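Just one protein chain is left out here, and the rest sit where they should.
Let's look at chain A:
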Amino acid sequence: MNRFDYARPASVAEAVQAGAGEQVRYLAGGTNLIDLMKENVDRPMTVIDINRLPLDAIEELDGGGLRLGALVPNSNTAWDARVEQRYPLLSSAILAGASPQLRNAATNGGNLNQRTRCYYFYDVATPCNKREPGSGCGAIGGVNRIHAILGASDQCIATHPSDMCVALAVLDATVQVTGPDGDRAIPIADYHRLPGDEPWRDNTLKPGELVTGIDLPAEDFTQNYTYLKLRDRLSYAFALVSIAVVMRVEDGTIAEARVALGGVAHKPWRSTEAEKLLKGQQPSPQAFGAFADALLAGAVGQGENDFKILLARKGIIRALKQAAEATPQSQTDKRVA
């Protein structure tokens, strides 16, 4: 790890002031940043320890939603009684990720901002346009079992590794940020971005901006939901493909369904256009399959990850069935029903 200046601001305003400089990183739980610094993938000159900032609460919002403080640990969020009762999908997705120790340290803001686990991004001896703009992409034509099938570019096929963010995508969460130009709210769909020709940008934060919280809207989905995570090991592994679903079922008919995929793109993958296909349908393998084909339209394998296209299609159908039948995937008993 390189040496750096360490600052521990006492207020959000102080933190943002310090964060405006070059090669500055905000440090929260550290489960991703410290690892990247050990690998020399990230070499900040200044590390701003934000752990003492007052962003560590889960609070009720006017109108019925919840605000998840950026510094609330993932485990506290997943096991918060209000989150468990009103947003069980979010609890389930968080508990599907990482390990208990990592979830105890990792924060909500850090989960949003975690970086890809692409092997080439992590290996400083190989080219990577995300780590070293213009150096090339080792994963294209290389070892790419875990890489993107949707929304990739000819410069980067990395995926976003979060489980939590896939749930936030279907919950229509909003990311609250503050920065040199003041506060703003970013819809989750606009928070992460596709690589395009700027693969080094994971999200739409501006320099110096700091995530302060994540707002969940009042509308909850407590019956018809699921988070289905498919991976090489049953626990403690990143998703090859994951599927978050929330649904409203009225008189046996799907009134609304939202579906997002993890592990397949540079951001949680969702299509509100494709979701219209499910509206008014009765749950059936045919309806779910037609939707899966629409959501996966344009999917391209990179060689080693070709299997993900079929895995995603089958996973989507299975997850929609779980949600329609109100039998969400257990994150303890990993058998897929």
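Before moving on, here are some points about what is shown:
In this text, a residue touches a chain if its C-beta (ideal position, glycine included) is under 8 Å from a C-beta of that chain, and two chains touch if they have at least 3 such contacts; residues count from 1.
One rule holds in what follows: contacts and distances are computed from a predicted model.
The UniProt record for the undisplayed chain lists the protein name "2Fe-2S iron-sulfur cluster binding domain-containing protein", from the options "Putative ABC transport system permease protein", "2Fe-2S iron-sulfur cluster binding domain-containing protein", "Aspartyl/glutamyl-tRNA(Asn/Gln) amidotransferase subunit B" or "Anti-sigma factor RsiW".
Touch with the chain omitted from the figure is made, among A:Q85, A:Q101 or A:T204, by A:Q101.
For chain A, the residues in touch with the chain missing from this view are 1-4, 6, 8, 27, 29-31, 34-35, 37-38, 47, 49, 51, 75, 79, 98-102, 104-105, 234-236, 331-333.
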